[in-house]
Structure formats: C-alpha cells, structure tokens
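A single protein chain has been removed from this complex, and every other one stays in its place.
Our next item is chain A:
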Amino acid sequence: MVVDSGTMEPAEEQQQEQEEEEEEEEEEMLGLDSEENSEMSDDELQEAFASGLLKPGMNVLVDQPKKHVNNVEGMKQCLADFRKDLPWVERLVLTNPPAEDVLSQAEGKVPKPANGDVNADDDFQREMFFYRQAQATVLEALPLLSKHGIATKRPEDYFAEMAKSDQHMQKIRKKLISKQMILEKSEKAKKLREQRKFGKKVQVEVIQKRQKEKKAMMTAVKRYQKGMTDKLEFLEGDKKQPGKDSAQGSKKAAAKKGPNAKRKFKDQKFGFGGKKSGKKWNTKESFNDVSSFRAKVANAKGGKKGKGGKQNKRPGKSVRKKMKGRS
C-alpha cells in the first residue's frame, strides 16, 4: 500500500499513517486470515478501527464454538407422545444394574468403581458386567414369567427350528473339542518333558552308584590279590545290611565334618587370594595361636607304637614272595 503523502493533508497524515501501519501489521500478523480480511476493503477496516470495533494489535477471526442441539423439552414431549402403555407381558422389559459378582468378591479381587461405571477398555470386566446385568434380569424375570404363565423351559421332545442350524452347532462343538484336545496334548507334552528330565537324573545317579561299587570291589580284590588282607568279606559286601548302615552313618558323620583336611589346607593357602607375601609371621596373634598344638604328638616320647601293631603295614619283600608263592 503506497501512501501518497503529497495529496494528504498534514493534520490527518499522521493518523492515516498510523492506521495504515496497524492494518499492515494486522495483515502481516494474521497470515492465514488475510484472505478473509481482504474481503473487507481497506476503507471498511479504517472505518471499523475508527469506530472502535477493531482494537490495535492482533485480531484473529475465530469460529464460534459449535453448539450441539439438546432439546430436552422437545425430547420429553416426543417421548410422551410416542410411548405406549402396554402390560409387562407384552414387552418383557426390565431395567436393573448388574447382579452381585460372587466370584470376584470371594477372591477379594478388584473392587468395583464407585460410580458403577464400567471401563469399556477392559474387555473381560466389561463382558462380565454385561453378563451380570443379564443375570440380574433373568433372576428377576423368571418368577414374573411363571406368574403370567409363560414357560421358559423347553420340554425334551419339543423340536422346533433353532436360530442356528444343527450343522452349525456341530461345527461349534467340534471346535470346542479340538481346543480341549490341544490343551490336553500340551499338558501331556509338558509332563513328559519333566519326567524325562527327572528320569535322566535318576539314571545318572544309578550309573554313578554302580561305578563306585565297581571301584570299591576292584580295590578290595586287588588288595586281597596283593596279600594286604586275607579276608574275603568283600565278596558278600551287598548282604551286610547293618554294616552298611553304620558305614552310611559314618559317611554322614564324615560329610558333616565338612571339607577334608586337604581341602582346608588348600583353601587356607590359596583361598581369598592366597597368603599375602611378606606378611608378618611372628605377630602377637600368631604367637598366641596354639591351635596347631597337638598334645599327643608333643608329649609322646616313644616312637610310632601308638597305633598298636601293624594294621595295614605292608609286609617285607621276603614275606611277600612267600605269600605269592603260596597262592
């Protein structure tokens, strides 16, 4: 917009300039709405501004919020005209909230929302809500129906056309059965897998036991062969029940003592990063520590006769030769 200042009167010039500026501003700032604004001519805009309809600053055309029809009176009137007053038997209508949910109350599950509004997104809850509403209706309606003489139970021999054909019902039945079969099969497969795992464990244990027994037998036999023992009791090893028990008892006791001495020593030497090198040895604690003092060993003046005869001492070469020759 070009303002020809020459033709303007100096008094109005400033005001006009201001107006033009405002309009230019408006047109720039409005952007999208400038098309609508261009419907109103500049003169009209000037007049509107002069009369105070347009205020300085940004003016945006806004739609009125859409009004939704809610003709309450009309609806009530319509309903009054439209409704039919028929006996209950004709219409069989009941309005009721859903019945008490016995199951979920028994389990102490989710409490119902206080306003009785069901969450439409929770599929299971929603369907249960509808189900319970139907249940409440049925419970209320059955005595009413029997009062009016309308039957609800179909007699056994009453054959009539059903809403779904027999063929269809058979299809449904087949599908249900197949679903059940699939479930059963998967259950069986799971059980089998568990059994197999367990069976494998048991098998491994049995094999290990057998190997142990074999080893024990072989060592006993070897010892006899080499002449270390002259008893043949290892042959009847299986029949020794009480002995076995005592052996087991001693085994358990041994197991109770924990790891054996070798293990303990190794733990001490190498466990937790091992002994720290250069660690002080003759400290107060180590001096006062008398745990490795064996009174028997320290006070024993004699030799190794403490055992009392030779139990497992290996005989000399000549004796062994003799024994070998004998057998």
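Everything below uses one rule, namely that contacts are C-beta pairs under 8 Å (C-beta built on N, C-alpha and C of every residue); 3 or more make two chains touch, one makes a residue touch a chain; residues count from 1.
Everything below uses one rule, namely that contacts and distances are computed from a predicted model.
Name of the non-displayed chain as stated in its UniProt record, restricted to "Ribosome biogenesis protein BRX1 homolog", "FANCB protein", "Integrator complex subunit 4" or "3-methyl-2-oxobutanoate dehydrogenase (2-methylpropanoyl-transferring)": "Ribosome biogenesis protein BRX1 homolog". Looking at A:Met58, A:Leu139 or A:Val319, the residue that reaches the missing chain in the full complex is A:Leu139.
Summary of contacts with the chain left out: across A:Phe124, A:Tyr158, A:Phe272 or A:Phe287, the touching residue is A:Tyr158. Mapped onto chain A, contacts with the missing chain fall at residues 68-72, 74-76, 78-79, 81-84, 86, 89-97, 99, 117-121, 126, 129-131, 133-139, 141-142, 145, 150-155, 157-169, 171-172, 175-176.
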